[in-house]
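A protein chain is absent from this complex, but the other protein chains hold their places.
Moving on to chain A:
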């Protein structure tokens, strides 16, 4: 049994952490419903007028649409690549497997500003900087380790003989992959996919470098707005982001259960 003083210390630490971690979100949420014209906390009165405003603002709406577009492209690239790589790294004995793993983690070790500038130069020389899709590909590359980890941990939990069992049931290699391996790692694919989507929605630095006035995504648009005048509509946009992220977590919990997400390395 823990003593009374231990419990007091434990719970004060827990509450301190919860408050510190959630305070920015609470402030933003509060500021977004102010009736006044400047960002303040606590809010002055209650109104949803800033939500109305961002719903009407053309630039924010378009930027949001582009962000969704970018995130979907990111998914389209990273889900097949990450799934196959994650399965290959855990289920097959590959030559240079550890080397490949290090290589796939490289995007983490290079500062985002570095890889961002590199991609800007590369995409610029290819003449594709004016489109939206290259950003989706870039974000898929940068965040790839997340989905690989998530799929790998799912794949590692599977019985090593699963594909052999499928073969003895009469399944060819492709049938075994589609009916046995893929459904087996599906929790990892869903987890990784949602993670990739949320990360792509909110990524800022590389997005800033790879977009221009015609292709700005939501985080970059918010940044541009801050530079001119700070109004509560930014808090409203941020709140929408928070709700989106919560939605993703809720979806994750419904689809595969949160414990798989928490267990994935």
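Throughout what follows, a residue touches a chain if its C-beta (ideal position, glycine included) is under 8 Å from a C-beta of that chain, and two chains touch if they have at least 3 such contacts; residues count from 1.
Throughout what follows, contacts and distances are computed from a predicted model.
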{"item": "Record-based protein name (UniProt) of the chain missing from this complex, from \"Iron-sulfur cluster assembly scaffold protein\", \"Multicomponent Na+:H+ antiporter subunit G\", \"ABC transporter ATP-binding protein\" or \"Alpha-E domain-containing protein\"", "value": "\"ABC transporter ATP-binding protein\""}
{"item": "Listed residues A:65, A:80 or A:172, member touching the removed chain", "value": "A:172"}
{"item": "Candidates A:68, A:100 or A:186 - the one touching the absent chain", "value": "A:186"}
{"item": "Residues belonging to chain A that touch the chain removed from view", "value": "158-162, 164-172, 175-176, 179-180, 183-184, 186"}
